[in-house]
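The complex appears here without one of its protein chains, the remainder shown in place.
Here is chain A:
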Amino acid sequence: MVQTSPAGVRSDAPTPENNPPEAAPATFSIKSVSKVFATKTQRTEALQDINLDISEGETVSLIGRSGCGKSTLLRIMAGLLPPTEGNVYVSGKPLWKGHAVESGVLEQLGVVFQEPHLFPWFDITDNIALPLKLRGVGKAERRRRATELADLVGLGDFLKSYPRELSGGMRQRVAIARALSRDPELLLMDEPFGALDALTREKMNLELQRITLATEATVVFVTHDISEAVFIGDRVVQLTPRPGRIQSIVEVGLDRPRPLDVQATEAFGSTVRDLRHALESEES
């Protein structure tokens, strides 16, 4: 049920040659992505030859210690940072065109950041519906959709509130609702619950599972917490730092919806254990 590939070998990462983007069945694929940050004195290879296919409706957790390039990879996928080499494909279409973003492809993505980054001058309705406003959707339709999404994330009573009046967890749920408002084909989340306390975080993990099941969204979830990665993901992709590479990909063979108690099962425990060993083995 649980397969761990040996360190340094990518078990199910295809090479560009045998899997051209046009024929890819995956909703989302990362092809030979590298990223080099160069200053006058230093040249840092943040990511080296990353290949990953994510199929429709799948949730992939991306873990690694801090500085392993997982946030960099997510920013490349989100259209915020151009890759040095390689490209990212959404349903076969390339996201990057050199240093420019293909806006039609970008429209299919939803991003949730580490911080909610809500706009303090908009109430919750307008924050959730901002992506629709930018698309030119009318006011009535925006309000309808915002109400629907606020209900989905459990904030139906707070439509008229301002971000400052909400708690950290509530704000992050608004950020999720905002990311979902354009019906993204792919939801990218960069340690979205990192700033929350442990209990709120568990609740948010459950909430996220419910939302992704309800919306059938494809999700890439970045975290540095192993059990969170296992709880959230259908697969857990582990990155190693300097240069950032995929070290192993682990299938999580647990049925959905997963209750919080799943964390006490043997299958969950052994997956977490395998990942922990793999992370620790990096140090050698």
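Convention: a residue touches a chain if its C-beta (ideal position, glycine included) is under 8 Å from a C-beta of that chain, and two chains touch if they have at least 3 such contacts; residues count from 1.
The working rule: contacts and distances are computed from a predicted model.
If you had to name the missing chain as UniProt does, which of "Dihydroorotase", "Aspartyl/glutamyl-tRNA(Asn/Gln) amidotransferase subunit C", "ABC transporter permease" or "Lactate utilization protein B" would it be?
Cross-referencing UniProt, the chain left out corresponds to "ABC transporter permease".
Just to verify: which one of A:Ser103, A:Ser167 or A:Ser281 makes contact with the chain not shown?
Candidates A:Ser103, A:Ser167 or A:Ser281; residue touching the omitted chain: A:Ser103.
Given that one chain is not shown, which residue among A:Leu130, A:Val153 or A:Leu208 touches it?
In the full complex, the listed residue that touches the missing chain is A:Leu130.
Quickly run down the residues of chain A that touch the omitted chain.
78-80, 101, 103, 106-107, 109, 111, 113, 115, 117, 119-122, 130-131, 133-134, 162, 164, 182
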